[in-house]
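Shown below is the structure under consideration.
A single protein chain has been omitted from the complex, and every remaining protein chain is retained in its original position.
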Amino acid sequence: MDENVIKIENLAKYFDGRCVLDGINLKVPQGCIYGLLGRNGAGKTTIIRILLGLEPATRGQTFLLDTESASLSPKVRGRIGCVAEGHNLIQNYKVSRLIKLCKDLSLQWNDEFFRLLIDTFNLPTDRRVRELSMGMRAQLNLALAMAIDPELLILDDPTLGLDTVARRQFLKLAIGLIQQKDRTILFCSHILSDVERIADRVGILAAGKLVVDCPLEELKERVKKLRVIFPESAPQNLYLTEMINQETQGREMVITVANWNRQKQAILETFKPSSCTEVPMSLEDIFIECTRPDSNSTES
Amino acid sequence: MLALIKREIRDHIVYFIAAAICSAIFIAMGLETVHEYNPRNPPVFPIGIGISLAAIVTAGICAMGATQMYFDKTRRVSALLSTRPVSRSMILLARIIAGLLAILTLLAPIAVATTILLRLFTPPIPMYSGLVWEIFTATFLLAFACYCIGLQTGWNTNALTPTLGALGLTCIFVPLILIKGPGLQIVVILQLFITASLVRTWNKFLSTPL
Partner (left out) sequence: MKSSTSYSLKVFATGFIVLTLLSIPLFWLRSLCQTAIAELMPREIKSVDISPSGLVPPELENDPNVAQHSRVGASINSEVPSSIGLADYFITRLPGASRSNVYLASSDEAWMYFDKNLGQIVHQYDEKSTMPDNSTLRKIIRFYIGPKGISELPDEKLGRFFDPILDGNWIVRRWEKAKPRELILYDKKLRCFFRIDFDQRTVVKGPEVKKGFPNDHPIQIGRLYKNEFSLDLNWSAPHIKVPRKDADRTDLQANINDSFSIRLAATLKDADRTDLQANIKPIIPTGFWSDSGPYLLVLDETGRIELLDRETLELAGSAGWLPGPRSYFYSEQSQKPKDLLAYEVQALTLRTHYFENPEEVITTFGDTLYNFARQPSRVDKEYLGMFAASVSRDGTALVLTVFDKESKRITTEHTKLSTNVSRPSEYLHSSKAAFWRAPWAPVSTIGKYLAENLHPPILSLASYFTASVFEAGSGHRALFLLPNSFVAMVGRDSRGNFAERFASALWWILPSIVLAAWLAYWVSKDAVVVGLSGKARFYWIIGTIAFGLTGYITYRLTRPKITLVTCANCGKPRRPDMDKCHRCGSGWQVPELIPPAWRVLNGTEQVPDSSTADAEQAVPE
């Protein structure tokens, strides 16, 4: 079996003539927790839906557990747990009926673990799904996804609607899950502190492309934000390749650069700055820098 | 698979109940006709009521197919089920089996009752045995074909389209039995039509975004 549990090759997706994804290539190895990030409308949910076979790709191919997404067999689906955006559950079913249905359809079901989750989340089983709050639906969805003991867990904004305590519980569960051997998680979230807490690798979508795809720690190493002070006014002709952002105010220039290396260092030093200090960035800071609308583009 | 079929039946139990009621009505009409039968003056009213009921039943079966698909699309049932270890083919197959069972719930008791009544009230010769079989087969296939029309038109978020579409196409299609009459020809045509409808529904369901 391929060590990559998820593979995306040249994926393109159009909606009514509008391009959303333009040539996405992505590989998620086994045992990895991959955080897929992007602004609203970047295409994260689209990628997940295509991976799960819920949406056809316009061009390109996607593979889950060595199987093409468009032809996932029930056996392969049985190894995948999924929490979709919006928590699409059958609204008019009672929770107990929904649980029974999911249990009957599953290839394997960890009833003890599931009961634990239900008790932990304190979910009422005699109510209809539409009568549950958003957070409770999220919890139910999570419990249903985890009860099958999946090899691969795909989560699309799983903590949407969860309160802080529930979010922390989820993170704990997720960590507990990945500590089991060979478990892989792909998840999208807007709460980057959670992603930072648990993800091994991150990917960032922008303008239909995957502009970042690397381990989290390496991302922090390779994307640098520098505050550079010049003796006189900041030079206008300071150009560095792969510059993400540049802000100038008087003698001070703040630049964010991707793939910082010695060559770029040397180039900067030729401008004889008075000082050059690194501004520490969290994942959230990096994300904001990478996805700002005025971020340097091909044409600029 | 059984779980999927049970789910379909439970979600559309109203159609099974309606089918059982219609079946009972038809059988009651048959008993009434037999009771009052005079060869020199055969009663005409059962024919009129029978035709009206048949029209309602056909529309109802078509509606069942349409509502199965419509509620799936609006309630995103298949979107949920697709995240479970089931394929779209299995979901659709379970749906079709549920539809077939509803049709059989309607027609099988009528066929059995008709056979028994004919045995009891007609001379002990094979007067109608071939007729009963041919009529039952043609009716079953016609009902299934109407159901398939419902399946095709129901996959829509707009409630009006499946309703009008299904009704319209059923109104056009059902008179086929008037044109051809029961027999081998209509069986062949209906089988081909059903196969074509199922292929089309399959193709659409398997390729549509959920």
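Going by the order they are written in, the chains are A and B; count residues from 1 in each one.
Just so we're on the same page, contacts are C-beta pairs under 8 Å (C-beta built on N, C-alpha and C of every residue); 3 or more make two chains touch, one makes a residue touch a chain.
Since this is a predicted model, take the numbers as computed values, not measurements.
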{"item": "Residue of A:Ala174, A:Leu238, A:Ile255 or A:Leu283 touching the missing chain in the full complex", "value": "A:Leu238"}
{"item": "Identified contact with the non-displayed chain, of A:Gly17, A:Pro231 or A:Pro280", "value": "A:Gly17"}
{"item": "Touching residues on subunit B - with respect to the absent chain", "value": "39, 122-127, 130-131, 169, 172-173, 175-183, 185-186, 189, 192-193, 195-197, 199-200, 203"}
{"item": "Missing-partner contacts on subunit A, residue numbers", "value": "12, 14, 16-19, 22-23, 58-59, 206-215, 218-219, 222-223, 237-244, 258-259, 267, 270, 290, 295-300"}
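What we mean here is this: only the chains that are shown with their structure count from here on.
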{"item": "Interface residues, subunit B side, partner subunit A - complex", "value": "2-4, 7, 75-77, 79-87, 90, 207, 209-210"}
{"item": "Subunit B partner contacts - residues on subunit A that touch it in the complex", "value": "49, 52-56, 72-75, 77-78, 80, 82, 84, 88-92, 101-102, 104-107"}
